[in-house]
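Once you've had a glance at the structure underneath, I'll fire off some questions.
All protein chains but one are shown at their positions in the complex.
Right, chain A next:
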């Protein structure tokens, strides 16, 4: 199985085993440290080590390059499952996979193929610096640029300095995939994606990360100063990488993550109602009606993530279809709906669990889940995505 295989060919046994593995890592490691990671706002090192031990950082690297060759559906299933135990750990895994997907789909040079081999062999953790101070969250514009040093060809190096308002887990990553203008005289939208290996990266913190939720992603701002091998600049323009891979894979993996978070909240509510029912057999617990309503939202949520996954699988190797207005509207809309529904589900679960969910010390506690859920609409701002979608809607045609 590779992410380049035909759509709809996910082997059910591979998917089952992947989900079982994610539950095991979730129970044995992620859940054990989740409260501490949240309280201290620290990197979930134990869980990332567990991902490494199971070779999961190379999950999306094709088997011929030494990876597990998971497709997006399998990867999303693991992210969704881990999110039930520690959403920060799941987010780090998702953000890593988004970079790996870009690398394996758009890095065709021998140097980038070799780097993909190293990601799998050495279980390298990839972070990204795609936003920039003064740009306003739009990843498709850069002001910094890549300066090439030396003649074209082997031995040429690059230098880049970027003020990045956010580099999630930047100081724990083995490389930071950095966007910058192609050259000093390139316009803001003519961007490349460069692999900046940590050994040649200097990070100076610009801001901390003391937030409401997703506290373990350690999404600090940094000034990044990097040098590297010019062969590690992706072949395709960042515009193409973003439209064809980074954006759809990101929205599918995030949507799956938020779905997992919502499912955990939903199951806590369901267990709460079941417990109440056992105490008074024959009497329907008062929260039952709310539970039925919650299950409607949860089912719609799961169905919308699943249908976009299928749609992506059908066109993932067709750049024209990926760049079509219809698909861009649909994939943006998934991000907005999933990030809204996750808060809705956790809110409904809280009303069902009542004071038991409000308390921080019960098996039905929903505090961290609710705080994490609110990150979905904010960490990548829904208003900006809605603005893009509205712009695209001006071009959409009936057919």
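Assume contacts are C-beta pairs under 8 Å (C-beta built on N, C-alpha and C of every residue); 3 or more make two chains touch, one makes a residue touch a chain; residues count from 1.
The criterion applied here is as follows: contacts and distances are computed from a predicted model.
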Legend entry - Among "Ubiquinone biosynthesis accessory factor UbiJ", "Transketolase", "Acyl carrier protein" or "Cytochrome b", the UniProt name of the subunit that does not appear here: "Acyl carrier protein"
Inset, instruction - Pick out which of A:41, A:137 or A:323 touches the chain that's been left out of the picture. - result: A:323
Legend entry - Of A:10, A:141, A:304 or A:356, the residue in touch with the unshown chain: A:141
Inset, instruction - Could I get the residues of chain A that touch the absent chain, sorted low to high? - result: 140-141, 186-190, 239, 320, 323-325, 388, 391-392, 394-395, 397, 399
